[in-house]
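Now for subunit A:
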Amino acid sequence: MNQGCSKTRRAETGSIPTVAYHDVKKRFGNFVALAGVSMEVRKGEVVCLIGPSGSGKSTLLRCTNGLELIDSGEITLDGEKLPNDWDGMRRVRQRMGMVFQNFELFPHRTALGNVMAGPKSVLKQPRQVAEHRAMELLRKVGLADKATSYPAQLSGGQQQRVAIARALAMDPEIMLFDEPTSALDPETIGEVLNVMKQLAEEGMTMIVVTHEMTFARRVGDWIVVMDRGAIVEQGSPEQIFESPTKERTRDFFSHLGWSG
Partner candidate 1 sequence: MNYDWSVVWRNADVLWEGTKVTVFLAVTTMAIAIPGGIALALMRLSRIRTLSIASAVFVELFRNLPLILVIYSAYYILPVATGVRFSPIATAIVALGLNVSAYNGETFRAGIASIRQGQSEAGYALGMSRFRVMIDVILPQAVRRVLPVLASSWVSLFKDTSLVSVISVGDLAFESMRVRSQTFRVLEMLTAMAVIYWMLGYPQAKLVDWINNRYRVSE
Partner candidate 2 sequence: MSLDFSAVFTSWQFLLAGVGDTLALSALTIALSLVLGGAIGLARCYGPSGLRWALIFYIDSMRSIPVLVVLVWTYFALPIVTGVTLPPFWAAASALTVHISAYVAEIVRAGIISVRPGQSRAAFALGMSRTQAIREIILPQALVRMLPALGSILSITIKDTAIAAVIAVPEYMNRSQTVAGQSFHPIEVFLAATVVYFTIIFPVTRVVDIVYARLAYLGRS
């Protein structure tokens, strides 16, 4: 939701960004996924990463919570540099929530069981505490009545909402969304985007990799356009969508058939 902070964003100096990337580089063999990415995500902001496939958007997201380790550069969370090793990142991951394109709910657990998975296994919370919080979260995403259903019994949109609740159960400082609606039927995309919009209105810091331009335009505070591992352009939604300055941004929009 445009909280107005986008307009004052660049005017604020001195406040520590929630996440900052300094010249982050990553390659897979010979393929350069990230060619030196630098940007900031401020508290309470919804940053939308857009761009063609293979542009590095998902890689950047996965480097943020350490599912991929970067080759060089640094990523900071609340000003502290993130460790670049798997085990070190484990603690950090507890402070971030991630929602996957394929939902990745645990099929052998109920919806409630899935939402409880983090607090119980990782935070070692007692069963009742975890269960209570999990039911709260399921209510929040509108699926309290599906608590005892298994993922196989839920629609895609429902599964993704449970996945969001699961990530929220860890009380993260920031939520990372990796193309959350790309695997959904058009009818169910709306229900997921609504939950995300609600989260944004509540002030959650979010980084969203998405192809849903309407969502980015309406809910995003800061748009980052990526191509071939680098940031092409970044700015407020008005600026990017209405008057993009870079050729590649305009190209990208015309390929999508996006006319604003």
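Basically, contacts are C-beta pairs under 8 Å (C-beta built on N, C-alpha and C of every residue); 3 or more make two chains touch, one makes a residue touch a chain; residues count from 1.
How these were chosen: all candidates are chains of the complex that A comes from, given by their letters.
Remember, predicted model here, so these are calculated numbers, not experimental data.
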item: Options 1 or 2 - which one, within this complex, touches subunit A; value: 1
item: In the complex, subunit A residues that touch candidate 1; value: 65-67, 87, 90-91, 93-94, 96-98, 100, 102, 104-108, 117-118, 121-122, 152, 163, 166-167, 170
